[in-house]
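All protein chains but one are shown at their positions in the complex.
Up next, chain A:
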Amino acid sequence: MHRAVYKVGLQYLAGDITGGNARCIAMLQAFSEAIRDYTTPAEKTLTRDLTAKIGSYVSFLIECRPLSISMGNAIRFLKNRIAKLPLTLSESEAKTSLCLDIDRFINEKIILADRVIVRHASTKIRDGDVLLTYGSSCVVEMLLSHALELGKKFHVVIVDSRPKLEGQSLLRRLVANGLNCTYTHLNAVSYIMHEVTRVFLGASSILSNGTVYSRVGTAAVAMVANAFSVPVLICCEAYKFHERVQLDSICFNELGDPQAVAKVSGRGDVNYLGSLGNKDNLQLLNLMYDATPSEYISMIVTDYGMIPPTSVPVIVREYCRDQLWI
């Protein structure tokens, strides 16, 4: 077990790193370091042995925390690059080539993609807008900071929810930048929605039927926005697209800690469930993700442009499978 992979796994387990992009970047950097320190054992080929090693690292990471879809796509890319290494390369050349590939993936698919998305989406923000966002998405945060730099005048509503309360760190950073913000919880979203002009949301992944797979609560925000005829824009990099189809939130999800629903961290006195929590016919459910149907989405902003949700399978077919992420 390489120490960088071990450290990243521990950070996932403890919840030190959250968010699809950050987890993917951390994992790829750890793999890059592991590849740099790797030496082929005698009597073995680099491709087969390195693929097996990466497989073992991935199993360890899965034990710490189930993989996000972005991480799964990145691992498929890496295994594909290892399999495509020409046999004539020496070991050090192969290792440098792989590390360069990983760097290029991070740069092109995440960093530059984010810049392109931010540039496109900031054209959709006009002066006087009231924008709403849910939870903490790094692309949406970059978009809001960029729009502020461009000098646009707008107001942001951050909707947050228990138990993770991810919106608070986003709120802190935006207020420190000088944005006018409103902070509220998910139970008030139907109240605040009549003032909102646009909704920007992030996504963990977008599936082939246009369903957006994102942090739990996103579906509720999108549906309320739809009811108020407010356009909903999803900002998502193309490397997060997946050819799977999911009809509801339950068939594929991640379970969080059930006690986090019953207890409030830092407040030991808030224990309203009490002994009721131990009963057999009560099960505490803490889902991490949910699925938003495509009819509630107005537009998806990706690094391939601004597309309607029905165009997602086109991008998956044209750009993702054949060219294999290059």
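Assume a residue touches a chain if its C-beta (ideal position, glycine included) is under 8 Å from a C-beta of that chain, and two chains touch if they have at least 3 such contacts; residues count from 1.
Heads up, the rule we're going with is that contacts and distances are computed from a predicted model.
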{"item": "Record-based protein name (UniProt) of the chain missing from this complex, from \"Hemoglobin subunit alpha-like\", \"Cell division cycle associated 4\", \"Probable cytosolic iron-sulfur protein assembly protein CIAO1\" or \"Translation initiation factor eIF2B subunit gamma\"", "value": "\"Translation initiation factor eIF2B subunit gamma\""}
{"item": "Residue among A:10, A:83, A:227 or A:314 that touches the chain left out of view", "value": "A:10"}
{"item": "Hidden partner chain, residues of chain A it touches", "value": "1, 3, 6-7, 10-11, 14-19, 21-23, 25-26, 106-107, 110-111, 114-115, 136, 138, 141, 169, 173, 176"}
